[in-house]
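Of the protein chains in this complex, all but one are displayed in their positions.
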Amino acid sequence: MAVEAQGAEEGGLVFHPMDQFIVKPLFGGSEVGMFTITNVTLWMFLAVLAVVALMVLGTSRRAIIPSRTQSVGELAYGFVYKMVEDVAGKDALAFFPYIMTLFMFIVFANFLGLIPMSFTTTSHFAVTVVLALLVFVTVTVVGFVKNGSKFLGLFWVASAPLALRPVLAVIEVISYFVRPVSHSIRLAGNLMAGHAVIKVFAGFAAIAVVSPISVVAITAMYGLEILVSFIQAYVFTILTCVYLKDALHPSH
Amino acid sequence: MEGQLAHIGAGLAAIGSGAAAIGVGNVAGNYLAGALRNPSAAASQTATLFIGIAFAEALGIFSFLVALLLMFAV
């Protein structure tokens, strides 16, 4: 608040880098309850629509020689399938639909967030924390169900000297519980940072002399954000696979 | 006064972004050096590259987050 006030007083510069993340009800009112239809709802719905368009409508012809949309859908399928198989192993393929869901949602939420004036659902900790906690809980439950108490061997580094093992165990336990934190903050932080930086550059465009640089900078940041959108979805998915591998084969 | 100190803290926290940039550059540069030495093994390590970049970048994002918290939430 203070920044905005000062900026407005000094040079007519107005920075509202975080305003784009405000959750607003779509149909009037200011009260955001549990079930209110907000811009979050709208953009999540659009993400669902995009997923359905690509993965269901795009493949509806079941062509042997695929159309463009079908190729993209098959590419996404093959990409995630191979990732799960390579990173987490063959027995992790039972979780393939779940990981695919995460990937498709994140990638489309990220890309839809790049549309000007849109709302980036994945830039909110509320969203990413839930995504990361879902992964964390799934991985922990799967680890204990598949391996029983042997899953605790993940924290007991058998290859280290005996004296070091308790220390390492404490570190391993801490790092295990930090996983959902970094997992969620990485995704939301990356997107929030990129979008906020674009907004800051956009604020500078109000000064006529700086505006060309500002526009170029916005363009460059936008290109970087396209890359980041995909890479963050990829990283979230591949880390999920890595965690899943730990749960399925804790000895490694 | 307190708010201004928070802004100074936010600026200091932003140093972390630069440090993360060094880290990411390190990861990518070493990957490139290794990939040029042994191009046949490069493709199999792209996943590791991205995981490494993500870990290095996450720490920069944490410092960015600290800056934001100091700016807006303290």
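Order as written gives the chain letters A and B; numbering starts at 1 within each chain.
Assume contacts are C-beta pairs under 8 Å (C-beta built on N, C-alpha and C of every residue); 3 or more make two chains touch, one makes a residue touch a chain.
As a convention for this text, contacts and distances are computed from a predicted model.
For the omitted chain of this complex, the UniProt record lists the protein as "ATP synthase subunit b", which is one of "Molybdopterin oxidoreductase, iron-sulfur binding subunit", "ATP synthase subunit b", "Signal transduction histidine kinase" or "Cytochrome C oxidase subunit III". Contact with the omitted chain, checked across A:83, A:142 or A:192, is made by A:192.
Considering the full assembly, A:125 is the residue among A:125, A:155, A:176 or A:222 that touches the omitted chain. Per the touch definition above, the residue from A:34, A:117, A:158 or A:208 contacting the chain not shown is A:34. Hidden from this view is one chain, which touches chain A at 1, 18-19, 21-23, 30-36, 38, 40-41, 44-45, 47-48, 51-52, 55-56, 59, 62-64, 66, 70, 73-74, 77-78, 96-98, 100-102, 104-105, 121, 123-127, 130-131, 134, 188, 192.
Across the interface with the omitted chain, chain B contributes residues 68-69, 71-73.
The rule is short, and it goes like this: only the chains that are shown with their structure count from here on.
Across the complex, chain B meets chain A through its residues 3, 47, 50-51, 53-54, 57-58, 61-62, 64-65, 68, 71-72.
On the side of chain A, the complex with chain B involves touching residues 2-3, 18, 83, 86-87, 182, 185-186, 189-190, 192-193, 196, 231-232, 234-235, 238-239, 242.
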